[in-house]
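I'd like to ask you about the structure that follows.
Left out: one protein chain. Kept in place: all the others.
As written, the chain order gives the labels A, B and C, with residue 1 at the start of each chain.
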Amino acid sequence: MGDVSMQTKPRRSFASDNNAGVHPSVMEAMAAANDGHVIAYGDDVYTARAVKKFREHLGKDTQVFFVFGGTGANILGLKAATQPHHAVICAETAHINVDECGAPEKFTGCKLLGVRTDDGKLTVEHIKPLLHEVGFEHHVQPRVISISQATEMGTVYKPRELKALASFAHDHGLLLHMDGARIANAAASLDVKLRAITRDAGVDILSFGGAKNGMMYGEAVVFFNQKLAEDFKYTRKQGAQLPSKMRFISAQFEALLTDDLWRRNAQHANRMAQMLAAALAGIPQITVTQKVEANGVFALVPKRSVPLLQKKYFFYIWNEEKSEVRLMTSFDTTEGDITNFVSLVKKTVR
Amino acid sequence: MGDVSMQTKPRRSFASDNNAGVHPSVMEAMAAANDGHVIAYGDDVYTARAVKKFREHLGKDTQVFFVFGGTGANILGLKAATQPHHAVICAETAHINVDECGAPEKFTGCKLLGVRTDDGKLTVEHIKPLLHEVGFEHHVQPRVISISQATEMGTVYKPRELKALASFAHDHGLLLHMDGARIANAAASLDVKLRAITRDAGVDILSFGGAKNGMMYGEAVVFFNQKLAEDFKYTRKQGAQLPSKMRFISAQFEALLTDDLWRRNAQHANRMAQMLAAALAGIPQITVTQKVEANGVFALVPKRSVPLLQKKYFFYIWNEEKSEVRLMTSFDTTEGDITNFVSLVKKTVR
Amino acid sequence: MGDVSMQTKPRRSFASDNNAGVHPSVMEAMAAANDGHVIAYGDDVYTARAVKKFREHLGKDTQVFFVFGGTGANILGLKAATQPHHAVICAETAHINVDECGAPEKFTGCKLLGVRTDDGKLTVEHIKPLLHEVGFEHHVQPRVISISQATEMGTVYKPRELKALASFAHDHGLLLHMDGARIANAAASLDVKLRAITRDAGVDILSFGGAKNGMMYGEAVVFFNQKLAEDFKYTRKQGAQLPSKMRFISAQFEALLTDDLWRRNAQHANRMAQMLAAALAGIPQITVTQKVEANGVFALVPKRSVPLLQKKYFFYIWNEEKSEVRLMTSFDTTEGDITNFVSLVKKTVR
Partner (left out) sequence: MGDVSMQTKPRRSFASDNNAGVHPSVMEAMAAANDGHVIAYGDDVYTARAVKKFREHLGKDTQVFFVFGGTGANILGLKAATQPHHAVICAETAHINVDECGAPEKFTGCKLLGVRTDDGKLTVEHIKPLLHEVGFEHHVQPRVISISQATEMGTVYKPRELKALASFAHDHGLLLHMDGARIANAAASLDVKLRAITRDAGVDILSFGGAKNGMMYGEAVVFFNQKLAEDFKYTRKQGAQLPSKMRFISAQFEALLTDDLWRRNAQHANRMAQMLAAALAGIPQITVTQKVEANGVFALVPKRSVPLLQKKYFFYIWNEEKSEVRLMTSFDTTEGDITNFVSLVKKTVR
């Protein structure tokens, strides 16, 4: 907590979609839920209504459990599917592999098998070599394929790519887990319904993201495979992810899933990323390095420009050696943010 | 999620102080924090201000870490103080011992040694016999004494009782952990400053409660012993308790700690408990079973009355055999709630 | 490792049945197994023969896994039956509860619910009150009843007592685990076959002890419930309990289970305990405090005598306040050991 913290005028940010605030409709829903007494821990009308919304989007026997945050959603969902001697196969760049401070290993006891990919997307060919030693007691036993949709590289799995993974998984006794911190951006990008890239594609367990799509806090662990949900309420409590005043998460999700707010938020963020990528691609000193399919833009930026840009905008350096930066847009990124940033880029790279 | 969930008119509740909503000033502070972009995970001005408030109340070198919930605060705080071969001594009735679904054992690996007490309060005499086998490798090694202030039985430790525990702990190489989910109620009850029952009494680690005192979500892990806080940021992240949009917890705490809102909320809840207890004590068929020192009332109620009362009010049966119920008040309990409830009691016990 | 270690003449011991050495027939079997190369980790002829022996004693579809030690056997067996949100019900005096340095909690994540008993034996009445909160997510969920046979107090469950526990367990969705570190002493005491107090009594999982019955090292985790054994080979390896040169454990077990060596060893130890107890009971200053049903004797001994006795014999004080000592006999305790000890006792108590 250095000097930055005492700033009085927040700067604009491309650091992460969680640097944004809360969508006004979500705020209103929270305020409306602040009405009298309700039973804690989810046995309330707001939660019942939010679960109903989830089922409308994802199918009627979907099991939904709200939790505090994204890391919590991931590790609890993985725990529901694994024993400690199991392995979780994921991309080397997966959030669970690099950005959760070892929470998956600590909570599940499992080893993560991180696979090198070009674009953050796993394919069946990546996974096959990891199944060689199934049944050999000295080796961890693969049990889950975990993918991120959209990926940490801003790319998106197409429904047929998901189906290929799911059917390979199920043919080999594995489960398909999806870290959907940015599921809304993926569905918006593909212009499909949420269920097209989850239930209908064969996903077994889904972390459904709220915070990066305009909520204040709250994610959902979603099971399409009923059996996995059986003891999950205990896992959630033991995992310290059972919110007492649950109604306030539920109200947020209800707002997000009503009148396609989730999609509008995601479409906007995606559009801003497209606009940003197009503008950057037009600058000769900049190279956009990944397909821009969701709300993230990866680009090589001249080394000396980076600190100049960071004086006015928050964003992270992805790869120090290559001077590759990551720029995330969100539901509240404005066209002005883009044009101002791009003109600053132009100035600094000259 | 049965019938109760679909109720359209929330009933009033004495089930828990977390059945209440959010205090209006806290809601306002959250809305005010929803302004533009700030860095996620706590490197923001709201968090800096909230930490400053904590230090005003608890001392200037206090280390404060915000987390999502109370179970999270407890298990992370305990983890910071223990190795898996350690034991945590607590009252048999402690929240960590009975109401966290084994989260402390799972997260820390430690055994909890639950001590039978009359009123939820530990004394040095309770603890001495547990130190017999220190140094013997077959036995877990006591490392932490964990107490709840106020206790789960609605009782409150006096400063000198805390000091006696702290000095015994420190003399024996132990640390004193306080589950302060209701620390505000305790300080209000004793009419002392927060630091009088924490830092100044020798507490090493404190879970500082927000949700039961009018916040929506968010607790703080507070270290008075700097050394214990050293690696805590990693423990928090690995424990899935690092909120991304931290500013919204920080804003709540700032509101609570400003102009004594925390104390006013707690005083009100405590007063309502006194009023309730006094009224119940006047009914011959009812026996109040614990001293009412905070915001909980325990009472023996005739068995046939309980379901009749539960039709209109949420509350829990504490001891089925004895027909003992627990009634909690909160910052938003009204005098009308009490008088209505008490007259219903009178009707049902006749 | 103080002065004691450097003693050149070992004293005789009543400290534990593991202060004895190895039975000569067991030593011979180990030497005989030291012949050329065999595959490591159990895929060898010695292991196949030992497993066959186990099945002769315990039933033909019994699943048997050899491990290094008794704590390992217990925690792995419990892990096979539990998820971390489960609870294990046991006597407060159980080895898993007090003498394994928290290994069960660390390895399984579960809470142990220790029940106070008079004689180390659990009954259905002890367990019933612990099932009140089944289904309530804030509480750990009882899943296993773990008993010791013989108990740590030297007492023995009769077949009908075991059946009562097993059928209660199974009626309530629980499993019955037996810590059989001294299973041989129990079967010898009751003069029944091993299967009468295990499979036929409804036990689901058994730690079958070797070291306390004349082996050098090695215990077996035995499953009567096939389903529980399914993934156990991975749990054993991950639990660091898969011996590489497995044949040497197997050879020991084969020896023990051949020509009733196990029973002869146990009978001898039990008889020595009876002899010791009878002699002590005849001394007015001594009170034997537990029924002597296996190979342990508990007795109140005048405080001043204890250090005098400990100069010549190893044994442990069980209860310092009461000056209660525990005296264990083993397969190699001699009548001379007993008479010498008893006459020393007589001298010291005068």
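Keep in mind that, in the parts below, a contact is a pair of C-beta atoms (placed from the backbone, for glycine too) under 8 Å apart; a residue touches a chain by one contact, two chains touch by 3 or more.
Being a predicted model, the structure only gives us computed values, none of them experimental.
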Among shown chains, those touching the left-out chain: A, B, C
Sole contact to the chain not displayed, among B:23, B:37 or B:85: B:85
Touching the absent chain when the full complex is considered, from B:18, B:62 or B:238: B:238
Residues in subunit B touching the chain absent from view: 41, 83-85, 109, 137-138, 141, 231, 233-238, 242
Subunit A, residues in touch with the chain not shown (by the definition above): 84-87, 98-102, 105-106, 109-112, 132, 137-140, 320
Interface with the undisplayed chain - residues on subunit C: 1-2, 4-8, 10-13, 15-16, 18-22, 27, 30-31, 33-40, 42-45, 47-48, 51, 68-72, 75, 100-103, 106-107, 211, 216-217, 234, 237-245, 248, 314, 332
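Keep this in mind: only the chains that are shown with their structure count from here on.
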Between subunit A and subunit C, centroid-to-centroid distance (C-alpha), Å: 50
Chain centre separation (subunit A, subunit B; CA means) in Å: 32
Overlap residues in subunit A, where contacts from two or more other chains coincide: 234, 237-238, 242
